[in-house]
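In this view, the complex is presented without one of its protein chains, the others remaining in place.
Residue numbering begins at 1 within each chain, and the chains themselves are lettered A and B in the order written.
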Amino acid sequence: MEIWMAFLVGGLTAVGVYLMLRPHLIQFLIGFLVLGNAANLLIFTAGRLGSSFPPLVQPSGTVLEPIANPLPQALILTAIVIGFALAAFGIVLFFRAQAVLHTLNAEAMPETLEAAPAPSPVDEVREERT
Amino acid sequence: MNTLILKTTSRFLFTLLLLLSVFLLLRGHNEPGGGFIGALVAVGAYALFALAHGLSAARKLLPLPPLRLVGWGLLVALVSALVAFFLDKPLMTGVWFSLFGVKIGTPVIFDIGVYLTVFGALLSAIFGLEETADRTPEEAS
Partner (left out) sequence: MSWLLVLPLLIPLTTGILCLVVASRPAQRVLGLVGALGLLAAAITLLVQVNQRGIQAVQVGNWPAPFGITFVADHLSALMVLITGVVAMVVALYALAEGDQPREQLGYYALCHFLLFGVNGAFLTGDLFNLYVWFEVLLLSSFVLMILGGSKAQLMGGVKYFAVSLLSSILFLVAVGLLYGATGALNMADLATRVGSVAPGLLSALAMLFLGAFGLKAAVFPFFFWLPASYPAPPVMISALFAGLLTKVGVYALIRVFTLLFTQDTAFTHTVLLWVAGLTLLLGVLLALAQGELKRLLSFQLVSHIGYMLMGLGILSPLALAGSVFYALNHMIVIAALFLLAGLLQRLQGTTVLVRMGGLYQSHPWLAVLFLLPAFSLAGLPPFSGFWAKFTLVAAGLQAGQYAIVTVALLVGLLTLLSMGLVFAEAFWKNPPKPFSPSATPPGLVLPVALLALLTLGIGLWAEPLLGLSQAAAQELLEPSRYIEAVLGVSR
C-alpha cells in the first residue's frame, strides 16, 4: 500500500511542479493546490497507513485498539485549512493583479517599474549618465 | 441571475442552510462537525442569496460588516482561551461546567469564535470578489 501511495505522491508532485513552472499565474495556483495535496498525502503515508498503529498506550500496557493514530489526520486537516486560506487569498490577489496590471503572465511583470542606473564611484562616468 | 425559481427557492434554502450550519457547529461538540465546517455552510447560504438577490440584499441580512465579524469571532475565541487564567491553569486549558444538565465548556465557545471568524473572513473575500466583478466592466468601458 505504501509503495502505491509513494507513486501517487510522486505523480502529483510532478504535475504540481510542472504547473508551478508555467508562466501563467492561475496555472501556478492550480499547481500549488496539486502540490499541497501531494504534501498532505505524503504526511498521511509517513504517519503509517491503516489502524494497526494505536496512538496511545496506557501506562498498564493496554493498547487502545482499534483506533488509528489521529495525529497525521490532525496535521493534514490543519494543512488543508491553511492551504485553503492561501488559495483563497491567491485568487483574490491574482484577480486584483489582473485588474491593475492587465496581465497574469508572470513573465510580463518586470522586477522594478522604474529604471535606476547604478551610481559609479568615478566622476566622469557619472557625468555621462546624468 | 433573475430566474424566478432561484429567487424563490433561495429564500427557503437560505434559512435551511443557516439552520444546518448552526446544527453542524453544535454537533461538533462531540461528533464530526464544528465551527469551520458550519461556517462554510453559512457562507454558502449567503453566497447563494447574494447570487439570487444581489449583493446589497445579502449585505442587509448581516448584522455587522464581515470584517468586524472576524474581529468579534477572534475576540470570542481569545476569551475562551483566557478563562483558564482565572483557574491558574496554562493558556487554553479546557474548562467545563454544567448548564441545565448540558455540559458546556470553553472548547465550545472557542468553536463559536472559529465559526464567526471563518464566516466573516470568507464572506468578505466573496463579497470583495463579486464587487470587483461588478465594477470591472464599467472600468473597462
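Following the convention adopted for this analysis, a residue touches a chain if its C-beta (ideal position, glycine included) is under 8 Å from a C-beta of that chain, and two chains touch if they have at least 3 such contacts.
Note that the structure is predicted; figures quoted are calculated from it, not measured.
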One chain isn't shown here. Among B:42, B:70 or B:112, which residue touches it? B:70
List the chain A residues touching the unshown chain? 20, 25, 28, 32, 35-36, 39-40, 42-43, 45-48, 71-72, 75, 78-79, 82, 85-86, 89-90, 93-94, 96-97, 100-101, 106, 109-114, 116-119, 121, 126, 129-130
In terms of residues, what is the contact footprint of the unshown chain on chain B? 67-68, 70-72, 74-75, 78, 82, 84-85, 89-94
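We adopt the following convention: only the chains that are shown with their structure count from here on.
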Chain A-chain B separation of Cα centroids, rounded to whole Å: 27
Which residues, counting only chain A, touch chain B once they are in their complex? 81, 85, 88-89, 91-92, 95-96, 99
What residues of chain B sit close enough to touch chain A in their complex? 36, 121-122, 125, 128-129, 132, 136, 139
